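The structure under discussion appears below in the form of structure tokens.
Removed from the display is one protein chain of the complex; every other protein chain stays in position.
After this line comes chain A, so read on.
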Amino acid sequence: MATEEMEQLVRREYKDGFVTDIESDTLPPGLDEDTIAFISKKKGEPEWMLEWRLDAYHQWLKMKEPSWAHLDYPPIDYQSISYFSAPKRPEDGPQSLDEVDPKLLETYEKLGIPLHERAALAGVAVDAVFDSVSVTTTFKKELAEAGVIFCSISEAIRDYPELIKQYLGTVVPVADNYFAALNSAVFTDGSFVFVPEGVTCPMELSTYFRINAANTGQFERTLIVCESRAQVSYLEGCTAPMRDENQLHAAVVELVALDDAYIKYSTVQNWYPGDEDGKGGIYNFVTKRGDCRGARSRISWTQVETGSAITWKYPSCVLRGKDSIGEFYSVAVTNGRQQADTGTKMIHIGEGTRSYIVAKGISAGKSDQSYRGLVKIGPRAKGARNFTQCDSLLIGDKCGAHTFPYQEIGNSTATIEHEATTSKIGEDQLFYCRSRGITEEDAVSMIVNGFCKDVFQELPMEFAVEAEALLNVTLEGAVG
């Protein structure tokens, strides 16, 4: 079909673009030791935590922003960002949904997240993050009975300092990379999950993130620990309102799996990608890493990435434990002027470790997308195995897809398989579907969803449905 026609169809408005009018208790822009002390005090943190933050800050000052990614964006002025923003009533936060600001609930409604219904119907405990403070947490009691801790990271620092000291920063060290160091210095909230030995978390844990106040960088910190034979499935989903200024987001997620533990981490990410010219979108620089510390442990990342102006994200697994398993299933969709450099790292250290990578990239409009994956097999990782499948789908003729696979093999007993394909969304497939009477939009949605099926089936059921819907919205009319 004609390219112009296609371009017209590619354009769409961000459906979640609105701003909730809640007064924020926001710090003026700027970052120095005082900023960090303010955040730490605001959070009621102990002295050791402040020191930890300051250490990260000092290391960050010595570091350089990475430039190796296949991304193009103007320099970020870290002094023009406000590092703390909280809804008005942080001191006497709501104890139940009844106490939650109705405007906030309305916001969730607009996003199609009827919190109470959702929680009740789906049996999902929701720790909703609005700006930087946890507003409400449900199902705490049931979780407590199972011995599972699910709370905000700030609460955890106050209430479970020993666990935090034991695990925080052990997967992603404070100076791991530029954005992780920044996050370590200024993180304001996020989730903490602890599943004790032998416990299977009785429900899927879910957090909806939302960036709301203008010019506020959001720095989430999430830590999930599964002791031996423990299991948890964690869902993360986000969306953001329309904004003119670029918003920086630099989250850190750390996962620790001990012997025979299983952590499944699923993300549906739908942040504001910017307008047609790419103006106003979220910059998303995320460090996500799982540590398969114990034997036979397993960590599985599943992500559906449709939002953000810039995405820099490589959920990784360090396969330390003997026979541990790392998995990465990803669908990344870019449209308009979005840029994404995403992929995974599988670091095989232990004997008999296995990793499995399925990455699906869909580029439309004038977007640009790269898959960057590292498979590293250490000298002691005897019999390690990796399978990588990496498929790109192009919609239209103005987008780009790139694949950067890196392999470092340190012993001769390893088995590595890599499959990669790049295809343009088949004119033939489209014609076939349309010639059966199916409209062009439905045909594209059908073909794209088919393309992503291997990944969608890894998502928990209700998330998979959302992901499909999201994909359809993202690619509404993006036809080639």
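One rule holds for everything that comes next: contacts are C-beta pairs under 8 Å (C-beta built on N, C-alpha and C of every residue); 3 or more make two chains touch, one makes a residue touch a chain; residues count from 1.
In this text, contacts and distances are computed from a predicted model.
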{"item": "Chain not present in the shown complex, as UniProt names it (candidates \"Dihydroxyacetone kinase subunit L\", \"NADH-quinone oxidoreductase subunit NuoG\", \"Fe-S cluster assembly ATP-binding protein\" or \"ATP phosphoribosyltransferase\")", "value": "\"Fe-S cluster assembly ATP-binding protein\""}
{"item": "Where the missing chain touches chain A, by residue", "value": "1, 426-429, 431-440, 442, 446-447, 449-454"}
